[in-house]
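Every protein chain of the complex appears in place save one, which is left out.
Right, chain A next:
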Amino acid sequence: MTYKISLTAHYTKQKRRALCRAWLSMLLAVPAMLLSTVILADVTTKIGYLAQEIDTGPVLSNILPEPEDAGLRGVDLAINDSNTTGKFLKQSFVLDAFSDENSERIIERAQHMYQEGIHSFVVNLPASTLNTLSNSLPNDVLILNAGAKDDQLRQTNCPKNTLHTIPSRAMLTDALGQWLKARRLTDLLLITGPTDDDQAYTAAIKRAANRYGLKIVAEKAWDFDTDLRRTAQREMPLFTQTKEYDIVVVADERGDFGEYVLYNTWYPRPVVGTQGLTPVTWHRVVEQWGAAQLQKRFEKLTGRWMGEKDYAAWAAVRTIAEAVTRTNSEDVQVLKSYIASDAFELAGFKGRKLNFRSWNGQLRQPIALIHPRSLVSQSPQEGFLHPVSELDTLGFDKPESQCRVLERF
């Protein structure tokens, strides 16, 4: 079997924009088509999908870019899955999707959707837009964040009516920290890129290091602007010539220089973090627990691999649909209280039932540790215990978070 993973890789930026526009016009056509087929259903649930296109700037390693429709196709698959289930219960699910670069237009569109009767939103937005959205909609809405990994959203600023299906950075770096501890790789060289996201990743790494007794023996900021594709072999060993370390941790979320650290370090040591061994929500190499089936269904629908935003968006729609299936209601308040109750469980192909943390609305989930061709491990690692759920060893536990989102659901 051959896999097409970089459908848009060789497109120029203009072509990508054109493709994007074509996509949008298709998207607009989809709800109309669906609407015509769902008249027979007793319970029709409308779901809004909002995505903000972010230009992360040019990167050195531009071989495998994230697909333009990351997230959206996960929603598509979940809508299909849910409609198949729904036909046995006279329930149907309708999608209205919107994508734009401008946050104001997105908020405007969300308000318009609300007027049209959409109360459930799956969003792939940066934290600032997500906060604005949560504040600008009335209380009878459910927002599922399937894009923003910011720790603050789970710890301090707690947007109302919002659940998070995408893990926080802290969850990812805790998953990595547990593995490092279990493997006794305790002395870290930490390399941080220049963006805010990279700084946030580094902050999360430091938190995990502190929690698991890992020592950052040296820290470097990446500020080179040479073309590493030609000179990595010369530059990188010198750059990583520091006090001796067991492991190199890279914080380079957009994939600018990180790929060139591997095999080029001064000491021959493994690379982990945003490159090398990476903690992820989802990846093609995850195939246990029936995941192979989900991967196959996704690939059949889209012709590409399922990424972490696709998975988070899929889980978000499935959360709504699971609540509709069990309550036979499309009333958002009924759905919210069911999702917040102990009865809610989501089968997410991760080997155990998933549910949401009552304090910050984060979906509890195991985190896969992968390299591009195989699954290396899955956290929580054995032996990291918790009085309530081992999954709560990943990310912000109740005492560490100021949020009490589900109490006001």
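Quick note on the criterion: a contact is a pair of C-beta atoms (placed from the backbone, for glycine too) under 8 Å apart; a residue touches a chain by one contact, two chains touch by 3 or more; residues count from 1.
We adopt the following convention: contacts and distances are computed from a predicted model.
One chain of the complex is hidden; its UniProt record names it "PQQ-dependent catabolism-associated beta-propeller protein", one of "Indolepyruvate oxidoreductase subunit IorA", "Branched-chain amino acid permease (Azaleucine resistance)", "4Fe-4S dicluster domain-containing protein" or "PQQ-dependent catabolism-associated beta-propeller protein".
Contact with the chain that does not appear here is found for just one residue of A:183, A:215, A:234 or A:353, A:353.
Interface note: of A:81, A:187 or A:219, the residue touching the hidden chain in the full complex is A:81. From the set A:213, A:237, A:290 or A:372, the residue in touch with the chain omitted from the display is A:290, counting the whole complex. On the side of chain A, the interface with the absent chain consists of residues 81, 84-85, 87-89, 290, 293, 296-297, 300, 325-326, 345-347, 351-353, 389-390, using the contact rule stated above.
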